[in-house]
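The complex appears here without one of its protein chains, the remainder shown in place.
By written order: A and B. Residues from 1 in each chain.
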Amino acid sequence: MEQAATDLTRLAGHELAARIASGDVSSVEATQAHLDRIAAVDGELHAFLHVNDGALEQARAIDERRARGEQLHELAGSPVAIKDVLCTIGMPSTSGSRILEGWVPPYDATVVARLKAAGLVALGKTNMDEFAMGSSTEHSAYGPTRNPWDPERIPGGSGGGSAAAVAAFEAPFAVGSDTGGSIRQPAAVTGTVGVKPTYGGVSRYGAIALASSLDQVGPVTRTVLDSALIHDVIGGHDPHDSTSLDREWPSFTAAAREGAASGSLAGLRVGVVKELDSEGIAPDVQARFQETVQVLTDAGAEVVEVSCPSFEYSVAAYYLILPAEASSNLARFDSVRFGLRVEQQGQTVEDVMAASREAGFGPEVKRRIILGTYALSAGYYDAYYGSAQKVRTLIQRDFDAAFEQVDLLISPAAPTTAFKLGEKINDPLAMYVNDITTIPANLAGIPGMGLPMGLGDDGMPVGLQLLAPMFEDERLYRAGATIEALLAERWGGILTSRAPALRDAASGGSSGTSTNGAAA
Amino acid sequence: MSEITREQVQHLAGLARIALTDDEVTSLTTELSQIVDAIATVREVAGDDVPATSHPVPMANVLRADEAGETLTHAEAFAGAPSHDGERFRVSAILGEEQ
């Protein structure tokens, strides 16, 4: 029984889904296995802020529908973990903030509604930096999430909870949100796969907004195919989101399957962005990246260097646009209609609002709200916010020029492996420059994928980033699945299969620890 | 070197409705100065000939037909409210005037 449960959590998402679809495994069994795994390891990891106590009931309902012979979605009955940034009926949705502690929305985010409609079973809500402001999940009001590969290290952020959950086999599928890398960077440092879709490819309705013009919801999984499966469920036009793209998307699942099967990158032109392959990148990350470039070349890809000179200004532009939009988006947390209220007898509503926001927001949130308020305030708008929006145009032009030469761009997904908890918490600037590799895609709106490319000198995962032109998410899945297959062939399995198993009482403790560069 | 002053931080906190402590004002004054210095580079990059991009995918005229949809019940509306009287949200006395 315990053995079977362990096996189910170790399956790739698509394998588990196939076994549920065939009737080999019930949704209740699959869900129970993951709930057991959460019970066993999450005390240490803290990937979840809330575990869905209705999960088994939902699983049972799916099993009953299947038993009645209903035609169900291929993922029906599979468990999924949901980043706490998404509104969920019946489960608290806090965005990692004290100011929303215990708040249960009266509506589902479109992404959540679509997962439900496809019959996926929500395991619970995953931890995140407060309002998705951060790169380490240390800024969660409810305490940090730890990296399953080494609990002393951060799991990346802001979506550290979703990445850690799939890396630690607590969930086969998860969803996250990516404003400046919050899906791709956690994927990189936890050895998992994550995709930021083209802006507008996935609905933002019901995703608690950080920066409206940058936010995108996307999949977080252990394999490229699994991400494609989730993307196909959650993507597509939503009339509740004005910025949602009203267009036909190809099947990303089909693209991933074809890519994995082909084993070849012949004819693919790949660009290495000069500006993302420089100073700040750690030597071991650099080494894995060079090895990966060689793997691509061996598989027939033509790899060239391209230049995106304006990327140099992307972090600066990002740290103006994000705080500006966030300062406005977060104004609604005023203690009037929902959320924390801190009140003393005789106070005016103005005082109550200010006291509630003082008590409900953490230091990073306050820092960015004040910065954003500054960037928008009279006399500074043109110099800061206005200039940042122009930089955005320049970055888009850089991408346009690059994609005239190549089909895909590649770079390390993060400059270093996971750092230690607390290492950068008091140095916002050091934390900010960490996002250099992922930010340009958000500013330009283009799709990006993070996937594993080996281990660093410290035995921690190193991630590769793929970037495609706007609307060409399919290319990420096709090429990503090929690269994943080529690397897995070299490694003898996908990277997460080597993740240390944590102190897992249920598994019997197969604590295989990799030490050196897996790809070496 | 940007010169963010304490008074400026206090003014911004007022606009942002956050009752910062003195210690927070102190640390934010320093941090904000550093951050603003680091990001001030954006001012040098783009000239007047570069248009601003406020939205990554250029689109226009996303409009909705004027048809009524679902509404929230009082139970749904007030479930998360800090204070209400069953019909309306309740707040303490208001000092300022409407805009």
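We adopt the following convention: contacts are C-beta pairs under 8 Å (C-beta built on N, C-alpha and C of every residue); 3 or more make two chains touch, one makes a residue touch a chain.
One rule holds in what follows: contacts and distances are computed from a predicted model.
For the chain that does not appear here, its UniProt entry gives the protein name "Aspartyl/glutamyl-tRNA(Asn/Gln) amidotransferase subunit B", which is one of "Aspartyl/glutamyl-tRNA(Asn/Gln) amidotransferase subunit B", "Cyclohexanecarboxyl-CoA dehydrogenase", "Thiazole synthase" or "Succinyl-CoA--3-ketoacid-CoA transferase".
For the chain excluded from display, the touched partners among the shown chains of the whole complex are A, B.
The omitted chain makes contact with just one of the residues A:Leu35, A:Ala109, A:Ala299 or A:Ala402: A:Ala109. For the chain missing from the display, the contacting residue among A:Met91, A:Ala132 or A:Ile208 is A:Ile208, taking the whole complex into account. Although one chain is not shown, part of chain B still touches it, namely residues 11, 14-15, 17, 54-55, 59-72, 74, 77, 85, 87-94, 96-99. Where chain A meets the missing chain, the touching residues are 86-87, 93, 95, 100, 103, 105-107, 109, 204-209, 211-213, 239-243, 324-325, 327-328, 331-334, 336-338, 349-350, 353, 373, 376-378, 381, 385.
Rule of thumb we're sticking to: only the chains that are shown with their structure count from here on.
In this assembly, the C-alpha centroid of chain A lies 25 Å from the C-alpha centroid of chain B. Across the complex, chain B is touched by residues 103-106, 198-200, 213-214, 239, 242-243, 245, 310, 312-313, 315-317, 319-320, 327, 331, 334-341, 343, 347-355, 357-358, 361, 363, 366-367, 369-371, 373-374, 377, 383-384, 386-394, 396, 428-429, 432, 443-445, 470 of chain A.
Across the interface of their complex, chain A is touched by residues 4, 8-9, 12-13, 15-21, 24, 28, 31-32, 34-36, 38-43, 45-46, 50-57, 59, 62, 64, 72, 76-77, 79-83, 89, 91-96 of chain B.
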